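Just one protein chain is left out here, and the rest sit where they should.
The chains carry the letters A, B and C, assigned in the order they are written, with residues numbered from 1 in each.
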Amino acid sequence: MIHADIIRKEKLSPTVSTLYFHWDADVKPGQFVMVWAPGTGEIPMSLSHIGKEKAFTVKNYGPTSDMLIKLEPGQKVYFRGPYGRPFSVVKGKTLLIGGGSGMASLHPLINRNAFGLIAARTREEILFMNEFESGKVRVTTDDGSFGIKGNVLAGLKDLDVDAFDMIYACGPEIMLYNLYKYLKEKKVNAELSLERLMKCGVGVCDSCSINGFQLCRDGPTFTMDQLQYMNEFGTEKLTFSGTRVNVH
Amino acid sequence: MIHADIIRKEKLSPTVSTLYFHWDADVKPGQFVMVWAPGTGEIPMSLSHIGKEKAFTVKNYGPTSDMLIKLEPGQKVYFRGPYGRPFSVVKGKTLLIGGGSGMASLHPLINRNAFGLIAARTREEILFMNEFESGKVRVTTDDGSFGIKGNVLAGLKDLDVDAFDMIYACGPEIMLYNLYKYLKEKKVNAELSLERLMKCGVGVCDSCSINGFQLCRDGPTFTMDQLQYMNEFGTEKLTFSGTRVNVH
Amino acid sequence: MQLESPLILASGILDENGYTMRRILEEGAAAVVTKSIGSTERPGFTPPVVAELGENLLNAIGLSNPGIEHFADEISIAKGIRKPVIGSIFGASAEEFSTLASKMESYGADAIELNLSCPHVKGFGSEVGSDPDLVEEIVTEVKAKVSVPVFAKLTPNVTDIVKIAKAAEKADALVLINTVKAIHIDIYARRPTLSNAYGGLSGPAIKPIGVRAVYDVYRETSKEIIGCGGISNFEDVIEYMMAGARAVEVGTALKTAGRAIFDNIKTDIIRFMEAEGLDGIQEIIGAGVKR
Partner (left out) sequence: MQLESPLILASGILDENGYTMRRILEEGAAAVVTKSIGSTERPGFTPPVVAELGENLLNAIGLSNPGIEHFADEISIAKGIRKPVIGSIFGASAEEFSTLASKMESYGADAIELNLSCPHVKGFGSEVGSDPDLVEEIVTEVKAKVSVPVFAKLTPNVTDIVKIAKAAEKADALVLINTVKAIHIDIYARRPTLSNAYGGLSGPAIKPIGVRAVYDVYRETSKEIIGCGGISNFEDVIEYMMAGARAVEVGTALKTAGRAIFDNIKTDIIRFMEAEGLDGIQEIIGAGVKR
């Protein structure tokens, strides 16, 4: 396990905070770590900041994320990684589509060529909106409390997706699956970062697999081409015990 | 264990042969390997040739060396290493003093700046005499069948040892001990390669130690300065079982 | 059971989801063993369930499994490609094992592997598998119940593995070894890394222990043996076979080498056979054992 002192904490929303720490490692956009809250649990977290100062942006969701979000500067974070196949970085115009805490893994890709489409349930949960250049971001909320009312697809309606050299997306599987079906019809380059239960992070336990591909090793980012052969994507997955269930 | 095919065998005397093999490793003069004769035993052997083609020169002495000397081209040698602290290589005039199969470890040091003093029991056992430049080698035999009759010291008598930038020696401990006492009086740079029982070759078993220094790791080459603090040198050693006995 | 190569995927590694097993078979494994399945659903332990110790792994997944009733689908998905799928099962009694075994057989499993060896769950695995009488009873009952081959997977965490091997004599083959009981403590967090504290050590560290078990049992019994523990390249496979194994199972190495490991090792074994002038790989079985 690697350990590092938390040097700063930023509260982004009532349920989301960013924890900063020093870690001298080469991390690429889209990669993640397994973060350990001793005595509670260990969960996958994307690195939202990958410069010399690293950080993850955690949403209070259940016992482990709850424990992590309570950590204060001076306390230690424990983690292992980095793991996973990063997003392919391209020159040119990019579209970043993030749902909920999925924005965390897209954060390192924000630059002046990036256009953002942020999907949130409500106004308070919008992440990183101000980090895009002005005029280069669009927001949808489920409850219409900010931006366009509706889901990600509503936000895409009048966007010319062909105009981007690469589309990156991260969020709940159902959102990604709908996005995938929408983009499949167009001729676009896109990489989707999926989210599934992860127990080991190193490609042995099978808890994160989709059609035989391990999200923790072959993913979490997949291209449109790879996704087209995955009939489990958006339909079925295994629970913590390994029971096959529908994705929603 | 490393294994290699024997590519050539040269009989140097009735009891000594050189076995050549390919081994892509960086070996320095004075280093050795532990050579395994499966089913028989494993013994330390200096590398007498350290170019791209490696070789050891083995004297038929007991069960394992006997087995090794019987190997033929096409058969395999098994060994591990290289081990040990090499001789320090110097520019300038060198004197190589070898007793018996001790010449094997000095062989890589033979060049046009080297003067050789070869001590053998009898004419047949003289090794590598012709590899020195003409006029740059001297031989002693115990029985007087070739060269000067007597031991190494007889061969040194009228040699100006101060004239050499470095003296290298290898041979039976008693020979080295007498040489050490002789050279101690002069102001010379010398490195002596010692020989002791070696079981492990990697500095754990203690079978090769002299005053707490492991021949297989801190040696087998030692400087005059190092030797002066070793009261076991030339006097006492441990047997195969670990019983303390006199060196001779 | 016919195998196209000696290389089998070990139980508990990438074999909970039928699609994953199928992919591993497509990408080169001769057979797969499923994750160990019990009578009822078990969540297993809370993560951390693995600790990476260099190339080695410490794990306490905790026998998480959906329960035998929910496993039929995974077997049939895996069997989409015509290669053997071996159903691993765990239980606390001979009766439980034999019920599980017949279910597995009815799902289409080509063989049954009895997990008598998981080191980290109370009441199962090595607790069962270190009692020779219980082992004998379980093997006997399962053999009486199913017609597919039955493998008994044994634990190295015993004083005398030969004794257990003899107790499992009625099995068609013995799988040696499961993980070695171990612990890792995080010195900064001041607690065991795994939530369960105890775990099973796997990977290169345990290979010499596994080879020893195979060697021992090969010398002392006439049972067929499947080697397992720390295999990560063709040399390891050959070493296990020379110690007496007919086939091998590979687990932890997938962490470092990925699913391609089966194809890569196969290529290397063929090269070795050519270099050593071997006609069939069977020739080397037990060739390294001093009798």
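Please note the rule applied: a residue touches a chain if its C-beta (ideal position, glycine included) is under 8 Å from a C-beta of that chain, and two chains touch if they have at least 3 such contacts.
From a predicted model like this one, the values you see are computed outputs, not experimental measurements.
Asks: Considering the complete complex, which visible chains touch the unshown chain?
Replies: B, C
Asks: Considering the whole complex, which of B:H3, B:K70 or B:K149 touches the chain not shown?
Replies: Residue touching the chain left out of view: B:H3.
Asks: One chain isn't shown here. Among C:S5, C:S36, C:N115 or C:S130, which residue touches it?
Replies: C:S130
Asks: So one chain is hidden, and I want to know which residue out of C:I68, C:V146, C:C228 or C:A243 touches that hidden chain in the complete assembly.
Replies: Candidates C:I68, C:V146, C:C228 or C:A243; residue touching the omitted chain: C:A243.
Asks: Among C:A72, C:V158 or C:A257, single out the residue that touches the unshown chain.
Replies: Touches the omitted chain: C:V158.
Asks: Against the chain that's been left off, what residues of chain B make contact? List them.
Replies: So the residues of chain B touching the missing chain come out as 1, 3, 34, 36, 38-43, 76, 78, 80, 199-207, 209-214, 217, 232, 238-244.
Asks: What residue numbers in chain C mark contact with the hidden partner chain?
Replies: Residue positions of chain C that touch the missing chain: 53-54, 56, 58, 130, 157-159, 180-188, 190-192, 197-198, 201, 204-206, 208-209, 211-212, 215, 235, 238-239, 242-243, 276, 284, 287-288, 290.
One rule holds for everything that comes next: only the chains that are shown with their structure count from here on.
Asks: If each chain is a dot and touching chains are joined, what shape do you get: line, ring, star, complete or other?
Replies: other
Asks: Please compute the C-alpha centroid of chain A, do the same for chain B, then give the distance between them in whole Å.
Replies: Here chain A and chain B have centroids separated by 65 Å.
Asks: Cα centroid separation between chain A and chain C, in whole Å?
Replies: Inter-chain centre distance comes to 35 Å.
Asks: Could you grab the centroid distance between chain B and chain C? Build each centroid from C-alpha atoms only and quote it in angstrom.
Replies: Inter-chain centre distance comes to 50 Å.
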